[in-house]
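Below is one structure, written out as structure tokens; comments come after it.
A single protein chain has been removed from this complex, and every other one stays in its place.
Right after this comes subunit A.
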């Protein structure tokens, strides 16, 4: 069993769970803004107002009887995603990528009937996936067509980009690649690969899976060294704009790169995880402290993005 000394972690500037909760989340995140990010539907609606694109919304299922409308709706759709509005950690998300006669084909390749989807919807409404088990609504939205450059790195799921935003400044980013172990989910603790991204250029740094460094994707075997994200500045700009929309001082912004529509916002997270530091091979604290010590903060999202792209490479 291997250990690292706390002094070393401090030197690396690693943010830990307790400090994140007390010094950042509790201090910079206003409780009243939480429903905005904990509810994907609300997030979607407010982000549209701030000019941030999200996947197209097909239908909102609010009541048990509305499930029948869902049946009519999906007659003509080949690909869609069903999400619980208040779900967390990717729980309860079902992605349908195609049709096989009457059956629907999931991202994993498994074929399921309408009855399974309807049961899934009723589970969502009952609050099975919501944070406190409270009643929920289900969102049916367009399937993201991942840009092929990124899609080839990921297995069974869409890769997404997590950007931690502190007081409107994007501070650290990583690319999350689904694996077989993660069951197509881009969630690091479920086994997805996290690839740290240089905030200045959008190029890959290090990669980790299950908190261990990796150099290639465990399923595809592709090297993870020279990935570069297109539209990097646009993505940072979208992330920075989320601060104005929600007022949350410390949050995680999840984006995807759609082949046709460019960067889309998937969801926001008021309690972003700490694994991003390991993917980047550096701690968050130096950057957070640098911004906390800033005498004159920048007011427009564009200015903030330019500031971090210029000055964060060294931190």
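What we mean here is this: a residue touches a chain if its C-beta (ideal position, glycine included) is under 8 Å from a C-beta of that chain, and two chains touch if they have at least 3 such contacts; residues count from 1.
Note that in this section contacts and distances are computed from a predicted model.
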Response to the item:
By UniProt, of "ATP-binding cassette domain-containing protein", "Carbohydrate ABC transporter membrane protein 2, CUT1 family", "Inactive transglutaminase fused to 7 transmembrane helices" or "Phosphate transport system permease protein", the chain left out is "Inactive transglutaminase fused to 7 transmembrane helices"
Practice prompt. Among A:103, A:122 or A:201, choose the residue that contacts the chain missing from this document, as touch is defined above.
Written response: A:122
Discussion item. One chain isn't shown here. Among A:86, A:106, A:217 or A:282, which residue touches it?
Written reply: A:282
Worksheet, complete the sentence: Interface residues of subunit A toward the undisplayed chain are 1-6, 8-9, 11-12, 14, 16-19, 22-23, 27-28, 91, 115, 119, 122-123, 126-128, 133, 190, 208, 211-213, 249, 277-278, 281-283
